[in-house]
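Shown here: the complex without one of its protein chains, the others still in place.
Here is subunit A:
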Amino acid sequence: MNSQGRDSTPHSVSVTGDVVTFTGNKALQQEEALIFELDNPGAVGVDLPEPVTTKTRLGGLSPRPGVGLPQLAEPDVVRHYTRLSQKNFAIDTTMYPLGSCTMKHNPRLNEKMARLPGFGDIHPMQPVETVQGALELIDQLAYWLKTLTGMPAVAMSPGAGAHGELCGLMAIHAALDARGESHRRRVLVPESAHGTNPATAAFCGFTVDTIPAEENGRVSVEAVKAKLGDDVACIMLTNPNTCGLFEPQIKEIADAVHAAGGYFYCDGANYNAIVGRVRPADLGVDAMHINLHKTFSTPHGGGGPGSGPVVLSEALAPFAPLPFVVHGKDGFDLIEHAKDAGKAQPFGRLKGFHGQMGMFVRALAYMLSHGADGLRQVASDAVLNANYVLASLKDVMSASFEGPCMHEALFDDRFLKGTGVTPLDFAKAMIDEGYHPMTMYFPLVVHGALLIEPTETESKRTLDQFIGTMRHLAQKAIAGDLAHFQAAPRLTPRKRLDETQAARKPVLRWVKPAPQAVVAQAAE
C-alpha cells in the first residue's frame, strides 16, 4: 500500500483482458481506499474557534482519552466521497427499472425547497408560535393526501413505508381493543406480499395466515372468504399487487372482510400506478401507507430516509398516533399528548419528533408542481410505459401474465430454460449495458421473477433503447452464449462479489492493523 492506502504495485492481467495500470485506476474509474487508511495525523477538515473557557463541569467523569478517528484535510475528504459517489448507479445516471421501488426522477426544486432555512433550520421543540409555517405545510400535505385518497384522516409521523405498515396495524389493534374484540389476532396476507407485511403483522402480535395466489396472479374473493372468521383482525393486500396487476375483486374482498368484522389494510407501495385515477377510499380501504419517496419523488438516498404517512378511515382515525397538527384558535397547534387529544384515543408515539419534515416539503413541492391534473397523468404514463415494455418484450422474454399490467411488467425465467443463464447472470449482463437491473426473484409467486418498473419519467427514446438492449440480451442467451453472461459484469469497479464469504465470516468494520513490529513479534 502507498501513502494513500492504494496498492503500490501494478495489478495483474485478468483473463478478461483488462488494461493494467500502475495504480489500479482506469482513467475516471478510480480505486479508493477506506477513509481510515487515508489517515494523515495532524490534518483537520474544519476550523474551530478556541473554547471561551478551560473550566470543565463533568460531574466527576474524566474526559475521554481518544476516539481513534482518522484525520484529513477538507480537499481529501471531498475527493474521497466524490470518488465513492462515482461508483454508484443512480436514477440521475441511468434507467433504474427496479420493480416495486419506483425509481423516478427526483426534481431538484424539491431539494432547494427542503433546504430553505424556514424548513431545514427549525427545531421540533421550538414554541409552536414560531413554527406556524411548518405546521401549515404539514396541514397542506395532509390535505393533499386525504383528498387524493378520499380518506378522512392521515397519520404523518411514520418514518418509512414499513413503519407506516406498523402504524396501520397498530391502529387496527387499538380499534379492535376499543371494540372489545381483542381476540381478533389473525391477519390474512397473500403469499405475493412484500416481506414487510407478514413481519409487521407478527411484530404487532398477530398470527399470519397466508392466502395463496390464483393462477392469474390475483387474490380471489373466494380464497379470502374461505379464510374469514371471527378471529380475523384484518387483511393486508397490496394493490396494485406485486405482480404488477390491479386486483379486480378488491371491493368484494374488502366488503367480505368488513362483513366478517375485520379491517382492510392496503399496502400503498404501488400507489404510483393509480394516483389521481383511483381513490383507495372507493375500494373499501381502512388504512394505507403512502411511500412519499416512491409516489411523490423524494429521493431514496441509497436506502433512505423514507417517509410513510398512513391514510385512515373513520373507524381507525381516532387511534392515529401522536403528535398531530390541528387548527387552534390562534393558528395551528401541535397535539403532543393524549390528554390534549380530545375525543381521539391515539395509540401512542412512533417517532422521536413529528415525522420526516424534510420529506414532507419535497412531497408537497412535487404535488404542487404536478397538480391534480399532472398526478393523474403520472399514473397514466407510468402504466403506459410499463405496458409498452411488456408488449415490446413478450415475444422474446416470458411474460408471467397477459396484459394489461399496471406500472410494472412481470417476466420470469422460462425464456432462459435450458440456456444455463440465471436471472442473476442476466441482470449482471444488463449492468455492462449501462442499466441498473430490474428486481429479481420477487415476487415469489413466479419462478425466477424479473420485475421491471420503468416509471413515468422515462422517455420513449430511453424505453426503446432499453427494449432493444433486453431483446439483444435475451436473444444472446437463447443463442447459447452462456460465457458472456457468466463473466458479467466486466466493466464495473468490482466483479461479482462473494456474498457467501461476507455472511459466513462477517467483517462489519475496519480495524486498525497492528504495527509491523508487533505482528512480527507475535509470529515468532
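To be clear about the criterion, contacts are C-beta pairs under 8 Å (C-beta built on N, C-alpha and C of every residue); 3 or more make two chains touch, one makes a residue touch a chain; residues count from 1.
The working rule: contacts and distances are computed from a predicted model.
Choosing from "Carbohydrate ABC transporter membrane protein 2 (CUT1 family)", "Sodium:proton antiporter", "NADPH-dependent 2,4-dienoyl-CoA reductase/sulfur reductase-like enzyme" or "Probable glycine dehydrogenase (decarboxylating) subunit 1", the protein name stored in UniProt for the chain missing from the display reads "Probable glycine dehydrogenase (decarboxylating) subunit 1".
When the full complex is taken into account, the listed residue touching the unshown chain is A:245, out of A:175, A:245, A:451 or A:474.
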